[in-house]
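Missing here is one protein chain; the remaining ones are kept as they sit in the complex.
By letter and in written order, the chains are A, B and C; residue numbering begins at 1 in each of them.
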Amino acid sequence: MSDDYKPVLRAGSDPLVFFKYPGADGDGDVARGHIMATVMSHALKDGEVVVMGANSLLPLAAARLAQLTHAPNLTLIAGASGGVNTLVEPLAPSSGDYANLLAEAVLDFPEVLMLQMGGGTDVFFAGGLQIDKRGNCNLAYTGRSPGSVDLRGPGSAGLPWAHRSGRTILYVTTHTTPTFVETVDFVSLPGHKAGGKWREKGGPELVVTPLCVMDFDEGGLLRLVSLHPGVELEEVVENTGFDLVLPSGAVPSTLFPSAEELRYLRELDPDALLVAVV
Amino acid sequence: MSDDYKPVLRAGSDPLVFFKYPGADGDGDVARGHIMATVMSHALKDGEVVVMGANSLLPLAAARLAQLTHAPNLTLIAGASGGVNTLVEPLAPSSGDYANLLAEAVLDFPEVLMLQMGGGTDVFFAGGLQIDKRGNCNLAYTGRSPGSVDLRGPGSAGLPWAHRSGRTILYVTTHTTPTFVETVDFVSLPGHKAGGKWREKGGPELVVTPLCVMDFDEGGLLRLVSLHPGVELEEVVENTGFDLVLPSGAVPSTLFPSAEELRYLRELDPDALLVAVV
Amino acid sequence: MQDTVRKSKVLAIEAAVAALVPDLSESLWVGGMHMHNVPMALVRECIRQGKRFGTLYAAPSASLAADLLIGTGAVDRVVCGYLGFEHLGLAPVFRRAAEEGSQIDFIEADSGSLILALQAGAWGQPFAVLPSGIEQTDLPKVSPMFYRQLEDPFTTGRSYAVEAVRPTVALIHCQQADEFGNGIFKGSRFVDRLLGLAAGTVIMQVEGLVDNNQVVKYPLQTGLPGFRAAAVVQVNFGCHPTSSHRYYNFDDVHLRLYLQAASTEAGFKSYLDEYVMQPVDQEDYMRRVQNQDWGAITGEAP
Partner (left out) sequence: MQDTVRKSKVLAIEAAVAALVPDLSESLWVGGMHMHNVPMALVRECIRQGKRFGTLYAAPSASLAADLLIGTGAVDRVVCGYLGFEHLGLAPVFRRAAEEGSQIDFIEADSGSLILALQAGAWGQPFAVLPSGIEQTDLPKVSPMFYRQLEDPFTTGRSYAVEAVRPTVALIHCQQADEFGNGIFKGSRFVDRLLGLAAGTVIMQVEGLVDNNQVVKYPLQTGLPGFRAAAVVQVNFGCHPTSSHRYYNFDDVHLRLYLQAASTEAGFKSYLDEYVMQPVDQEDYMRRVQNQDWGAITGEAP
């Protein structure tokens, strides 16, 4: 990328695209997007190869934050753009954005999928219309059958191959009962099987929402790990459409981003997309 | 390719690699390599996509000559290098030579094979250890079986897919009875079936040797088309290990390269590799 | 003697679509991904000329082009890996068609299988076997004609496979090309190199033309060799409202305008009329896009 690249700037552009989110400049408030990105960052290990699909503001920020803090040898593949180790300067709203080519290498998209499906990656980030208690994830449609669709989503995209792409971290930007359902209407991304986790490696491992962090218990059921600062257990329970496994004892509070982490996130994200996204 | 590229030059290099062939500078003699390249050039049609494998001095010169004369819209893919429409300035001895990247595009080698096998090319050039009367071609080994090998060749390379790559032009730099055999010991490149040509499109169409030009009759059998200037019919018959189909009447003489064709060939080939190759 | 000269492939967009895209093609695959490098001017021209396509492959990340083609009934069948507007929302016409029913046949698929199918088509393979895992999703269940089981001849285990795909027509955007169709991507190539090497008829839309000498000077930069392009059409801002990598970003205001309009059938019709059917050419289209300062977004690539 040469130095003369300028993104479009036009009157009326949305904050999620180009402009500062009003009031997001100050150091005062920590947005839930910051907390989610930090949680996701902590879940990444040094040396891992991390890949993400569409709508990847949060994992993109998380992976870059991990590189800047505890995981300097982590590799990040920025979804549709094919950018490898994009510097995230700045964070851009679309996974296919040219901004992601301020990077070390650029893969053709078939190569990105090839690495994912061939086991060449360690961590995959995904979201969906619905997530159920076993971590099955639906990006196709809700409703009883293909002939009786309530809500048509975009389609299963690369989700069927998530478990081949390594540990899967699920994330959503709304935590509601339509999203967290007992059983998904359509399995785009396979979760854990009844009676136990269905594979040693790969498959859903963590779920990060605007309210809380969840993982899976030994039986492969979704379990609350921590509540984000200011969130009450009640709020999570009410907005989850099934009986969430609760930790024994008091529910911990999600670790607040450190001052350094916040500084990095704000540097990476001058347009405060992380504030607007959740 | 930048302008500062210099090939290796060292004492003792072979004329086929870097130096002028002694005495090849003059305009006087026309080498058999010139005649063969010209014949092959005439066999190419404007607009075709032409691909060649290893050892492709002759087809490379032929395809470029065709572009410079009757086929300006011909596309040439220079074998291993992946160079598309290399300018052949100058002709280089190895199909993978960096010189072939003075070109319009460079394909990865899997892409070259993909185009060949997927039907994305029109003409394929090939040679072999043995060619038989039906145009079967052997690049693997001669001998009775894998356990009883007389001469071990390099292997079948891309030859099994020749008929998928379009019309196939076979060429050899020696015309002898060990090369032209009744039946090949191993079919690397399938020729015509007994009882007729086995496919409408694709498959061997022309065979060019230092002595003559041959095609296939309606029964799919090798047939003499023309003798190169100065070659007697007897010489061809003696050096062919089966009964070659002869044209009715006198055998025509292979068209001599025109003055313009010779000029182009000499311009493309300052090191006179075409003089040394046959 | 050189009695002919090499022919330019440069055509006006109307002429290219009229001459090279049949009135009814078997299948179509549109290049780019999400809101990037989508050859929208070509798509609008196809719709304007009433071109129809049996099957549209909506993968790996189809967006506005697919939504418009569905809304105009230009396609009979959509094989769907992903069709949406990423962070901007779901595809409104696709939603309505799927939720309320339509004449169009939607085949539920996934992007990985569709890319493997395209690759198999390019190689002349009859089908592509899939890695294990698809059997754990609902895809083979709802699309049994698309995903079929076979026996692995090496392990005797069962695998799924998808039939090879070879799009009859591909529309592809390169930032630059020479007159012979040697296309240059100034940013991501997405799936477009594979698509361009695989498809039957490739029409290439570009921001600008460059001299062939420039192409020969940097052959490693050429993203698509010229012989694959049936025609090259030069269109200013031809990807709008999607981005053209390095030249301009996507126009989120216009995309949201579309999403808002197309949320009703009537709104979609009036969007279609205003921005697709009525414009006599790209300049006319550009005039109709409101409040856009085209001069200010002219990204020039070196």
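As a convention for this text, contacts are C-beta pairs under 8 Å (C-beta built on N, C-alpha and C of every residue); 3 or more make two chains touch, one makes a residue touch a chain.
Note that this is a predicted model, so its numbers are computed, not measured.
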Touch partners, limited to displayed chains, of the chain removed from view: A, B, C
Listed residues A:58, A:91 or A:106, member touching the removed chain: A:106
Of B:30, B:113, B:225 or B:245, the residue in touch with the unshown chain: B:113
Candidates B:149, B:233 or B:251 - the one touching the absent chain: B:149
Those residues of chain A which, in the complete complex, touch the missing chain: 1, 46, 49, 68-70, 72-73, 75, 83-85, 87, 101-107, 111, 113-115, 117-120, 164, 260
In chain B, positions touching the absent partner: 1-2, 4-14, 16-18, 54-55, 57, 80-83, 93-98, 101, 106, 108-110, 113, 116-118, 140-141, 145-146, 149-161, 163-164, 186-190, 198, 277
Sites on chain C contacted by the missing partner chain, in the whole complex: 116, 119-120, 123-132, 148-155, 157, 159, 161, 163, 187, 220-221
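Note that in this section only the chains that are shown with their structure count from here on.
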Maximum inter-chain contact count - chain pair: A-C
Rounded Å distance, chain A centre to chain C centre (Cα mean): 27
Whole-Å gap separating chain B and chain C, where each centre is the average of the chain's CA atoms: 39
Rounded Å distance, chain A centre to chain B centre (Cα mean): 56
Residues of chain A touching at least two other chains: none
